[in-house]
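Note that this complex is displayed minus one protein chain, with the remaining chains in position.
Going by the order they are written in, the chains are A, B and C; count residues from 1 in each one.
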Amino acid sequence: MTSKKSKTKTGQKKNKNELAEKLNLSQETLIEMFRQMCQIRRFERMADQLYAAGKVHGTMHLSAGQEAVAVGAGLAMRPDDYLLNHHRGHGHFVAKGADINRMMAEFLGKDTGYCRGRGGSMHIADVEANNLGANGIVGGGISLAVGVGIALKMQKRDQIVLGIFGDGAANEGIFHESMNMVALWDLPVVYLCENNQYGMSMPVSRATSKQPIAGRAEAYGMLGYFVDGNDVLQVYETMKKAVDHARAGKGPVLVEAATYRYFGHSKSDRNLYRTKKEIDGWREKDPIGRFEGYLIEAGILTEKEADEIDQSQQELIDAAVKFAEEAPEPKIESLTEFVYA
Amino acid sequence: MTSKKSKTKTGQKKNKNELAEKLNLSQETLIEMFRQMCQIRRFERMADQLYAAGKVHGTMHLSAGQEAVAVGAGLAMRPDDYLLNHHRGHGHFVAKGADINRMMAEFLGKDTGYCRGRGGSMHIADVEANNLGANGIVGGGISLAVGVGIALKMQKRDQIVLGIFGDGAANEGIFHESMNMVALWDLPVVYLCENNQYGMSMPVSRATSKQPIAGRAEAYGMLGYFVDGNDVLQVYETMKKAVDHARAGKGPVLVEAATYRYFGHSKSDRNLYRTKKEIDGWREKDPIGRFEGYLIEAGILTEKEADEIDQSQQELIDAAVKFAEEAPEPKIESLTEFVYA
Amino acid sequence: MPEKTYLEAIREALRGEMLRDERVFLFGEDIGRYGGAFGATYGLLDEFGEERVWETPISEAAIVGAATGAAMVGMRPVAEMMFMDFILLGMEQLVNQAAKARYMFGGKATVPMVIRMPGGSGTGAAAQHSQSLESLLIHIPGIKVVNPSTPYDAKGLLLSSIRDPNPICFVEHKLLYKTKGEVPDGEYTIPLGVADIKREGRDITVVAANIMVPRTLAAAERLAEEGIEVEVVDPRTLRPLDVDTIRDSVRKTGRLLVVHEAVKTGGWAGEVIASVAESPTFDFIDGPIRRLAGADVPIPYNRELELAAVPQEEDIEREIRAIVENQY
Partner (left out) sequence: MPEKTYLEAIREALRGEMLRDERVFLFGEDIGRYGGAFGATYGLLDEFGEERVWETPISEAAIVGAATGAAMVGMRPVAEMMFMDFILLGMEQLVNQAAKARYMFGGKATVPMVIRMPGGSGTGAAAQHSQSLESLLIHIPGIKVVNPSTPYDAKGLLLSSIRDPNPICFVEHKLLYKTKGEVPDGEYTIPLGVADIKREGRDITVVAANIMVPRTLAAAERLAEEGIEVEVVDPRTLRPLDVDTIRDSVRKTGRLLVVHEAVKTGGWAGEVIASVAESPTFDFIDGPIRRLAGADVPIPYNRELELAAVPQEEDIEREIRAIVENQY
């Protein structure tokens, strides 16, 4: 479904690479960003196929269409910064540098997966890498991020924590309690609200009394940004500002990125609440297509090179699937391990 | 402690009764408002004495100093409107027309009390009078009010519901979930945040990242008002606007009234977090003293008449205590009644 | 009688009550077009419109609190927690408000509401979407806990629950939704607090509810071939619990096993066992009273581990045999 990428012109005139240069992004970095986006897209497509093929037990929430948010945000963070992810988090994991072999192994519930097969898509984490996990509870990571922020402040470290959640999560009470706390205490926390227009089947306009969600930051006296989540450079630019602000001890930031998911909400989704017209409209703004168009226009990649990069990701994905399928299952006797430390 | 009432000038020039006339408040109504405020003050003082005398088991939260909020809001409501009160709610009950005999009986845990001695100060309710009760949980009534609003809308009735809570309660997650819902659905709900500057020992400035709390209404696209809670006419004026707005189906309103409590938070309060200077400063703005000054200046009452009204309330309070003390205790065998309908 | 699935039975009950009583309305997340995560409310939005099928933001605490408030002023909300695990976000409203309002107010408030919540594991949804938390709910005076095991019971008990004047936690099971059984088209109610003997037998009493009923019945079938006659008592309602029926059965069989999916420690099997052991029925029991329940772990994602975490047919069969053969 997501193969034909539309190549919208970014419509830049003079210097075709202006924005990227302003952001001090080398051509290598730009190409790496593109590569990551392609990898995520292909990762999600594969996850969908594995599910369809009955190889994945349980549900998963795919982020195809939202790659620019993941890659733009990931690049703005330092590798040792903390991440509290949400259920639609595959892209963010890849962007944080996760090993897709171990990710894939986790989806297949294998013992070599990140969570030794206990967590699956909704709970995948890499604690050693300061990646504190996806969350099955909408808004579940928001208050955990407050605590990480408190710890970082008390430990006088210069990392920040990124807390990611969706438009729907912003209506949970924990959002309010947490925003008030991070603002009150100037914690080094950046919240990224990935507004993909729906919470499951609920349009954001029917769930949220006033938009943009970033506007709520105002109520807490906190910095808020709204950004086009399908433009990876804009996401990076804004997230970099936010991350620097938080790292400098100037206080927390709430960033809202407008984007769209292509797949259904989860396996149970019959997609009755969205029109083909709406979906196609967003495909016109496809983040990968747009960025590819930008890179080609800027003379950084030829269409052929771009396609090669994209194709080459499939090999990595296929290798990850192979790794995962050959990986061992957890031992049944290990059922009761890991309950207590 | 609260006996000497300061009589600040309201500083009105030309027509001394201008505001009240603008509000179409008859002299009788103004005098009744004054009487109610005196009754509440004396009620709270008596409650304190009863506790000191060991006649009240358990804690209570006194509202002396906040009488203008209760009386101004009470007058703005229709008798058949719904009330969801909070723990510091004696004044609001009196203003809603509660029988102080049965209130007093409830504090003494008697069978003729409003809750047959089961509830006490923190849970006193008069369901028949659409008074759905105080709440021991900070913020506990906020989401109940959403449901009452839904019911009123579905039942196409023209009552509104008033949900009262404090500055501290506004930091509970349920505040956020509820504001979003009432705004989203244009429910006939008026929320009154009684900001008495502290949540227990926590100054609002240390608990709330941005003030005024009424400013949060903006984040939900809902109407918000901030008012001097020690000026009963201002409270009435604002609450009337809010109540009319909600009743007209124009949507919910969040009103914040700035006021101050004289007594400690509860029986366990050693008052270590407030200075005498601060307390005295607020006494200068005493709501009863100010209103009395206004009435005298406007020639509606003489100082002597005002004092007589005030004194005469004591008889009612004393009668209520007598009623309560003579009232029967609930039967022990009735312990397990009322658990299920 | 027509055959219907557990899911259809629930939808039929909801629809029937919405037609019968205009005070009844549905309240929850994605219950409209989507029909709820499992489809229980599918189609009802089209039939009843947005006011009767009231979709909410993702705000579980306010969902429970608002349902409580609406119930206090004459409505009959049927709220849905998309997964039982999410009631944890509404515990304050359920336990401190809905369950206690009537008592605190001296009997003057009534809170007729139902909260539907699918529990249980088996779908690979892992630790936060697979819990069986009914044992927490039965500890709360003021609420009733219903836990149906068949399509027939699901419809009859849901009708009774919606008509009951108290707050009710109606606990469904994801794996039961597709199971079939005979369900009358018309309306019928099953009283809350009355157990049902799903199978008669003389050798042992097995108390099982919800998903564990079909599993126990299957095990009983096989054991019957060995001449072991199992009596399967389905409480149907966990609070109030029909202790008399359970005691009567135990006095007949002299043996007791309680089976539930919920984690063993602190699970409701303890309540059943204590209710029997504290009564004169105690003297009718030959050997140890056993529990077979979920392992003391969060539900793991891996399919094999997930299966191993909760009692399966074979486990039940093995345990019953061990008891009857006096191995304990």
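Here are some notes:
Everything that follows uses one rule, which is that contacts are C-beta pairs under 8 Å (C-beta built on N, C-alpha and C of every residue); 3 or more make two chains touch, one makes a residue touch a chain.
Worth saying up front: this structure is predicted, and the values here are computed from it rather than measured.
Every shown chain that the unseen chain touches in the whole complex is listed here: A, B, C. Among A:L50, A:A145, A:A207 or A:A242, the one in contact with the hidden chain is A:A145.
Considering the whole complex, the residue from C:T110, C:Q128, C:T150 or C:S249 that touches the absent chain is C:Q128. Per the touch definition above, the residue from A:L132, A:V204 or A:M239 contacting the chain not shown is A:L132. For the chain left out of this panel, the touching residue among C:R33, C:K198 or C:R239 is C:R239.
Residue-level contact of chain C with the missing chain is found at 85-86, 88-89, 91-92, 95-96, 99-100, 103-104, 126-128, 133, 135-136, 138-142, 239, 241, 262-263, 265-271, 273-274, 277-280, 282-283, 287-291, 296-298, 300, 328. Across the interface with the omitted chain, chain B contributes residues 56-59, 109-110, 115, 117-120, 122-123, 135-140, 168-169, 171-173, 199-202, 206-208, 268-270, 272-273, 329-330, 332, 334-336, 339. Of the residues in chain A, those that touch the hidden partner chain are 82, 84, 113-119, 123, 125-128, 132-133, 135-137, 140, 142-152, 154-155, 173-174, 177-178, 180-181, 184, 337-341.
Here is the rule we go by: only the chains that are shown with their structure count from here on.
For chain C, the chain with the farthest CA centroid is B.
Look at where the CA atoms of chain A average out and do the same for chain B: the two points lie 47 Å apart. Separating the CA-averaged centres of chain A and chain C is a span of 37 Å.
Mean C-alpha position of chain B lies 42 Å from that of chain C.
Residues of chain C in contact with two or more other chains: 56-57, 59, 61-62.
For chain A, residues that reach two or more other chains under the stated contact definition are 171-173, 206-208.
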